[in-house]
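With one protein chain held back, the other chains of the complex are shown just where they sit.
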Amino acid sequence: MASITVPHGHTEHKDYIHEADGIWSWLTTLDHKRIGLMYMVTTMIFFAAGGFFALALRLEHWTPTQTIMTAGTYNKYFTLHGAIMVFLFIIPSIPAALGNFMLPLMIGAKDVAFPRLNLASYYIFLAGAGLALYAIVFGEGVDTGWTFYTPYSIKTGSSVVLVVSGVFLAGFSSIFTGLNFIATIHKLRAPGMTFHRMPLFVWATYATSILQVMATPVIGITMVLLAMERFLHIGIFDAKLGGDPVLFQHFFWFYSHPAVYIMILPGMGIISELIPVFARKPIFGYRAIAYSSLAIAAISFLVWGHHMFVSGQSDFANIVFSLLTVLVAVPTAIKIFNWTATLYKGNIKLDTPMLYALGFIFLFSIGGLTGLFLAALSVDVHLTETYFVVAHFHYVMMGGTVMAMLGGFHYWWPKIFGKMYPEMISRVGWFFVFMGFNTIFLPQFWMGAHGMPRRYYNYPPQFQLAHQISTVGSWIILIGFLIHTFALLWSLKYGAKAPNNPWGGKTLEWTVESPPTMHNFHEQPVVTAFPYEYKSERV
Amino acid sequence: MSNPTGAAGGRVFAHHFDSADHEFDTSKFGMWLFLVTEVMLFGGLFVAYIIFRNLYPEMYRECHHHLNKVMGATNTLVLIFSSWTMARAVGMAQRNERKKSLQLMAVTLVCAAIFLVIKYFEYRHKFEEGLLPGIHFDPSLNGITHPKADLFFSLYFMMTGLHGIHVLIGMSLIGWIMVRTSKNQFSDKYYTPVEMVGLYWHLVDLIWIYLFPLLYLIA
Partner (left out) sequence: MLKRLGILGVLNVLGANAYASMINLPQASEMAARVDSLYDFLFWLSVVALTGTTIALLLFVKKYHRSQKGRETAYILGSHTLEITWTVIPLLIMLFVFAWGYKDYVFSRLDPPGAVEVNVVGRQWLWNFEYPNGRKTMNEFYLPKGKPVKLILTSEDVIHSFFLPNMRTKTDVVPGMYVYLAFTPTLVGDHPVYCSMYCGTGHSDMLATLHVLEPADYETWLQTGKAPGIVPAAFHGSEGDAKPLSQAEKGAAVAASKGCIACHTADGTKKIGPSWKGIYGTEEALEGGGKAKVDENYIRESIMTPTAKIVKGFPPSMPPFAGLLNDEEVNALIAYIKSLK
């Protein structure tokens, strides 16, 4: 790839963190790296908040009846846990934090196409989050489940409108980020950076952005209608006024199914970067991986009805949705196989990012395969609305996306902050996260298959042991996250200075300083090769 | 601050673009993407419309007689005309015809205002006849017999209301570029915002062109 030469006698450029001082220089920055960093900090705070509610939920389930909170509180907590994790953490986390930071670097651009819009997205996101927080702290919270199903969400006394407006704003922030990335990828690639030379993370972000732009407006209008339903009783979703409550579910899932791929595709993109770098081999089946992202994005618009197999929709619709759902699993399987094949005859190093990549493949496969149980009509009728579904989506969202995100954090940490994280401590952190995660959610598959309904405050006593194991797991994972947080924060002050390319990566972000300067590249890079050009070498 | 502009051949553009044309192309591409999201936003309402129409075709037929076709048609013509004036205004801006561009935009703005005034009279009429969404619907004032008629007016108000908000946004945008035009900020070298607002206004028009037959002209 292009090499960057710093011209002689050029005054030393300051990196993007030190380029300008003072909080104001951050709040008004148009630099994609600074905005990415602000997103990173913000979404991590929301992750911790969502995690707090999760720990509380788990603790409540230590006993089959009341342990630490009332039913009303429990219902608010799982709603807030789900809504925060989905709308304020996982959807913005990888694209808006790592994507914002890395995408322009990876395609050799100085910034995203619309830097002002980028900053505006961040503030719109904050405004949305602010509304939701206001509802939690000063309002009555919200107790509808993150799915806001009507007519319950019309009748309940909690602060639904505030939260729903928050979701609306967060949605528009996500739309603007996606729009910005699509324009950036189409228009700002460096000379020689053809589509087929783009790193796979960029491909994945591209597919994600398409979903964000096309699907998110639908949740926007759905939230507007729900708010109108509460303000004006327009009746569209209210059976009492002639409307159809199930229509709400169609609208909701028309967005929220593509949204689950908005959550996973960027994670898959990270894995596609980590595997070749830490195996020192070209990625196996570059085009298959790139195009399968687009295939997933396309099919994902057609499967929303698999969340509604028992909702009362027609049998015919059920059958069609089930068929399309099994099809969407195929491009995912392709990726799993290509990643595995990349390791063959490589030169593998098990640093923390690679541990996360391997953990991802294992855990996401469990999540995906259990998705297949849910796609099979007759089995889903039994499993839907039970803890089996809860376990499925945590395996894909936490076991998939969050693992990939943590891998990405460690991989790009040296680039973002110019410091190496402490390798041994982080590996220990990985171990706790991995073990804790499985301890929480494996028992939940068993519980679900045996009929434990989800969103249950009181539960039948035969599930107590499984619930307790699960609760212990949540403590183990907490230790893991505390170790990671400690290790990463420690490295900011005491970590070794990072070289420009600590992992021997071939993508453009590794050709610039760690941390990069304000304008990323001192000279326009020119791309001449494939991003994973690892020649055969002797070990 | 951190977004210095480059200048080549007198054209001004942001530092991360190669040329003013490059910037213009990119902005236009972005605008088209934004229009896609707008279409999807309205798409939700259109889908709800189609579903209920399939369920209760006779209700739609009964209710649409209570919409004022003359006013709707007038509004359609007004908006189509305004789209044409807006397109001409953009053309004038490209050719450095500042005065003409300003005049055409003013006409567009007036058309938009006429549209809203007509809409206001339509809405007032609906209020008087109890043709209102959901629980506010009052059949005793209008004699509609179908039990689900409130849904038609929920959709009517949601769709035209959201469209009306878009008209208002469009009007403010046109006002904004009129101010900038009068400050002589555009030329054949740089007229991106004028072009973008033009695109937006066409979309607002286009959506109405769908709304009109769907709501007023049910066979």
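Side notes on the structure shown:
Going in written order, the chains are labelled A and B, and every chain counts its residues from 1.
Methods note: contacts are C-beta pairs under 8 Å (C-beta built on N, C-alpha and C of every residue); 3 or more make two chains touch, one makes a residue touch a chain.
None of these values were measured; they are calculated from a predicted model.
Touch with the chain omitted from the figure is made, among A:T42, A:N75 or A:T222, by A:N75. Checked against the hidden chain, the listed residues A:I84, A:L225 or A:A279 yield one contact partner: A:A279. Annotation: of A:L27, A:A48 or A:L327, A:L327 touches the absent chain (contact as defined above).
Across A:M69, A:A227, A:L372 or A:V472, the residue that sits in touch with the chain not pictured is A:L372. Residue-level contact of subunit A with the missing chain is found at 70-72, 75, 143-145, 149, 151-152, 155-156, 239-240, 244-246, 279-282, 284-288, 310-312, 315, 318-319, 322-323, 326-327, 329-330, 333-334, 336-338, 340-341, 343-350, 358, 361-362, 365-366, 369-370, 372-373, 375-382, 384-386, 442, 445-446, 449-451, 453-460, 534-539.
In the analysis below, only the chains that are shown with their structure count from here on.
Centre-to-centre separation between subunit A and subunit B, using Cα means, comes to 35 Å. Touching subunit A in their complex are the following residues of subunit B: 1-3, 14-17, 22, 25-27, 29-30, 33-34, 36-38, 40-45, 47-48, 51-52, 133-136, 147-148, 150-151, 154-155, 157-158, 162. If you check the complex, the residues on subunit A that touch subunit B are 19-20, 25, 28-31, 104, 109-117, 175, 179-180, 182-183, 186-188, 213-218, 220-222, 224-225, 228-229, 232-236, 238, 241-244, 247, 251, 518-519.
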